[in-house]
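Here the complex is missing a single protein chain, while all its other protein chains stay put.
A and B are the chain letters, set down in written order, and residue numbers restart from 1 in every chain.
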Amino acid sequence: MIQSVETHATIAEAQRAMGADAIYMAGGTLVMRDVNAGVTATRIVRSSDPVLADIRLSGDGVTIGAGVTMAMIAVHRDLTFLAPVARSVGGPQIRNMATVGGNLFAPHPYGDFAVAMLALGARVSVAGQSAAPRPIADVLRERGRIGLVASVQVPRPQAPADFGFLKASRIKPKGVSVLSIAAYLPRQGGRIRGARVAFGAMGPMPLQASAVERVLDGQSLDAATITRAAQVAVEGLDPPTDPLATTWYRREVAGVHLKRLLERMARG
Amino acid sequence: MAKTPIVFVLNGAERASFAEPGQNLLEFLRRGVGDLSPKYGCGQGTCGACTVTIDGQTHLACLTLAESVTGRRVQTAAGLATGATLHPLQEAFMENFAAQCGYCTPGMLISAKALLDRNPNPSREEVVEAISGNICRCTGYEPIIEAILAAAKGRARA
Partner (left out) sequence: MIEFRKEFFADERDDNLNEVGKPTRRQDILGHVTGRSPYFDDHLFDGLLHIRCVRSPHHHARIRRIDIAEAQSMPGVVRVLVGRDVPRNLNTLLSLLDFGIDDEPLLAETKVAYKGEPVAAIIAETEAQARAAVARVRVDWDVRPHVLDVEEAIKPGAPVVCEVYQTNKFIYHGKYDHQKLRYGDVEAAFARADHIVEGRYQMSPIEQAPIETCGAIAAPEVNDRYVCYTSTQALFFSLGTAAKMLTMPSNRLHFIGGTVGGGFGGKVDSLHEPIAILGAMLTGRPCKFAWDREEEMQVGAPRGAERWYIKDGVARDGRILARKFTGYFDSGAYTRLSSYAIIKGVGHLPGPYTIPNVHADVYCVFTNRTPATAMRGFGITGVDFAIEAHMDKVAEAVGMNPIDLRILNSYRDGDMKAHRRVAKNTALIECCQVVADKAGIALQASSRAASSLRDGGGERGRLPAHTALDQKGTVTGIDTGGYARKGGAPGRPAQPVPMPGYSMPAAATAAPRPPAQTPARPAATAASVASSQSTTPPPPPAQPANTTDRPRQGAMRFSSISGLRRR
């Protein structure tokens, strides 16, 4: 049961105030569920740090504050490549509340935005640490131990067609993921260089599909390559069974949805 | 446990009340402040019956910490009418049979109002999108969509 709510002026202070009896709350869309159900810590820690709501462009990248909401991303002029991802999260009210930082910590089947971050190879700045930002894959693997996230640095694709996102859900337009897929396929002279493909709702956290990446790398995005990529879609993934879909079903459809996404990206 | 005093603006009027630690805005508005128009349907963010706007943006009151509205403007369905004059959306909901049990209606109206405030002439798809976070178990949505479109066109009846 919650005994107190603390609001700290900076994220670093909030970090210092954390402890085993505390939960950090950003948009609260997940934390408040637990608070309502009475199954959470005794202290809520928040931060009113204005940096958390910042979106800063820098060269070929963008730094997104952990407290930026999905709604803010959906309407930002320079983040059109991320708008479809942000718009896929929850319904309108959820998007007005849900933050980028919270999405990195959202348990299965949530975390659609984190899937896109993983595919883009984002880096994460942790509050109160002067060390270089950490690769997102590490953060996703170690969430729970990582501390508070201050911001995410995201490379911006050179061509809009280099990045694609797909979410399969049972309810439209709002609905939780049966699975989601993000693909970042930078191309040089028609060949893919440094493919990154990530799946959501196909494991305990967003997972990179290395087998797919290996198939795509160095190839052009033609029908044969797409077919081969779809064949290895589930390699290394570990989809759970939940009320939305079984392990079997998720394995069965992963390749189909990957194929659809890649075909859409190939059409440009 | 210390309660927190909260001063905020509800439907245009300044209000003050105390929140329990961890209390959500829905319970705070209903039991603390006495505005019973937002409804509890799930307490999990899935039904939208508790939808209110905070500084013009729709939020789910059940997932909002009461403290977070300090100094902000909250609007609920209870504040849609001006005196005895109903908001055009309310008229349109009445004329288009856009409610049966009526439990989802306050939240629907708030989502619809937030849409029309920023987009006075929405397409059907935009209306569907705008109410996609609100579940209605009775009407089947069509009359609700028609009512919102009708209100946007300035006519009560679709």
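Rule of thumb we're sticking to: contacts are C-beta pairs under 8 Å (C-beta built on N, C-alpha and C of every residue); 3 or more make two chains touch, one makes a residue touch a chain.
The model shown is predicted, which means the values in this text are computed figures rather than measured ones.
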Sole contact to the chain not displayed, among B:Leu10, B:Ala77 or B:Ala130: B:Ala77
Per the touch definition above, residue among B:Gly34, B:Gly56, B:Pro120 or B:Gly140 touching the missing chain: B:Gly34
Residues in chain B touching the chain absent from view: 20, 22, 27, 30-31, 34, 36-44, 46-47, 49, 76-78, 80-81, 86, 89-90, 93-95, 97, 99-106, 109, 135-138, 157
Chain A residues touching the omitted chain (full complex): 1-2, 36-38
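We adopt the following convention: only the chains that are shown with their structure count from here on.
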Cα-centroid distance, chain A relative to chain B, in whole angstrom: 29
Chain A partner contacts - residues on chain B that touch it in the complex: 1-2, 4, 21-22, 24, 43-45, 48, 51, 57-60, 62-65, 67-68, 111, 114, 128-130, 132-134
Of chain A, residues touching chain B in the complex: 1-5, 7, 25, 28-29, 32-33, 35-37, 44, 46, 71, 90-94, 96-97, 173-174
